[in-house]
Every structure is written in C-alpha cells, then in structure tokens.
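Input: one structure, supplied below.
Missing here is one protein chain; the remaining ones are kept as they sit in the complex.
So, subunit A:
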Amino acid sequence: MNPMIRLENIQYTNKDRTILSVPSLSITQGEILGMMGPNGAGKSTLIKILSCLQAPTGGKLYYKNAELPISRIPLEQRRKWAVVLQQTLIFDTTVFQNVAAGLKIRKVPRSQIKQKVDFWLEQFGISHLAKKNAHQLSGGEAQRVNLARALILDPEVLYLDEPFTALDYPTKVKLLKDFKAIIKQTKTTTIFVSHDVTEIQFMCDRLAILMDGHIVQIGSTANVLNNPNQYASPFIHDMSLHIE
C-alpha cells in the first residue's frame, strides 16, 4: 500500500525539552489511524506538525512520497487537508458562515457554497441552526459546526484532535456512525486523536499509543488494545480501569 504521509525522524524540542520524537511513521491512503495517550503526551503537537500548522525542529515529512519543504509549506498543499483542532474555535458569525468559511477562503462560487453547506448542516443534524450566531451554541453543537467546517472541504487527509469530547452519549453514537460512513465512503485518510476507547475501537483501523513524546506502540486497534507492550500497558491498563 502507498503511504499517504510519511514521517522521518521528526523532532520537536522546546528549549532543552523534547516534546516529540518520532523516528518513523507511515499513514496509508484511506486508513483511519487512531492516536491515544495521556495528557501532555504530544498528540496535539503531532497533529499540528502533520498538518503543517507548526514546523518541527527537525526531520522530514513526505506527502505521497514527495518531501514537503517544512519551513515553507505551499498554501495549495495545506488546502488539501482539513484539521479539527482540539479547541473548538468558532467565528463570531452565523453557523452557516462558519461552515462556509473554508470554501469562501478557497473562493468557491456562492451557489456551490450554499448547496454544500446545506448538505453538511443536514449531515450533522444542525440545519435548523443555520442562521443562529455560532457563539450561542452548546458545546456539542459547536463541535458539529467545527466538524462540518472541516469535512465540507472534501479533504484528502483529515486531522481530528479530540473532536467528539463535548457530545452527549446518544448524540455521539449517531454522529460516530454517520461520520465513519462518510469518511469510509469518501476514502478520506484520517488521523483521529481521542481519549475514548469506544470511539477508537469503533473508528480506527490502526492505533498508535503516544507517551512522553514517543510512539510506544502502533498496530491494529484490537491488537494494541488487547496485547499492549510493556510501555503501553500502564496506560491501556489505567484506561480500562477507568471504563469499569
């Protein structure tokens, strides 16, 4: 299988502290890669580096086997993927305008924007909120807007940093199902950070465990969760205790 994204010796150091160190990582086209790890493990940092929102302090990044110029990523390149950041930051305007933001930035014609936004609002069950000011939304509603704003871009790669945390349970289940169907159907390569094992089990083909800036284990989701290695097991163990 062709790797969509490949990392080589990626480092991120802050002063003398190594925040992230990933000797190698390949992400296959169309797969959903999960990422778990304790707070401060570097998950968000890795997402930002992968999506070129933050330059690593060392290493190489390949996209479809072509090396990316890390210090100056062309805008066209970044526009091929979409990112849902951990903090849901919604613009101070209507829900419609929020979801349309990325398309407007790409100068998509107005008629197409309307059609696409209507479609995605429908997908996320927030059509009735279209004209509402987005700052009035509940946490769960805001997260849907955030997800719709990313998915509408029809990205080749989707980076999701804990996108479902503010949703209540029945909503989450419904959204996860729809969401998985969408990304599987569109064959969107997805990197998905989460704290929720159920979400990970349901969504991800593979799972990486990140601890202290290192990927300590990576493999098929079931395998990692059932047979964690010596480094990953304390984390997986704590997590299962938490569930019970």
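What we mean here is this: a residue touches a chain if its C-beta (ideal position, glycine included) is under 8 Å from a C-beta of that chain, and two chains touch if they have at least 3 such contacts; residues count from 1.
Following the convention adopted for this analysis, contacts and distances are computed from a predicted model.
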Quiz item: Absent chain per UniProt: "RNA polymerase sigma factor", "Tungstate transporter permease", "Formate dehydrogenase major subunit" or "protein-glutamate O-methyltransferase"?
Solution: "Tungstate transporter permease"
Exercise. Consider the whole complex, including the chain that is not shown, and state which of A:Y62, A:F91 or A:F202 touches that chain.
Key: A:F91
Practice problem: May I ask which residue of A:R106, A:K187 or A:H237 touches the chain that does not appear here? | Solution: A:R106
Quiz item: Which residues does subunit A use to touch the chain missing from this display?
Solution: 48, 51, 53, 75, 78-79, 82-83, 85, 87, 89, 91-94, 101-102, 105-106, 133, 135-136, 149, 153
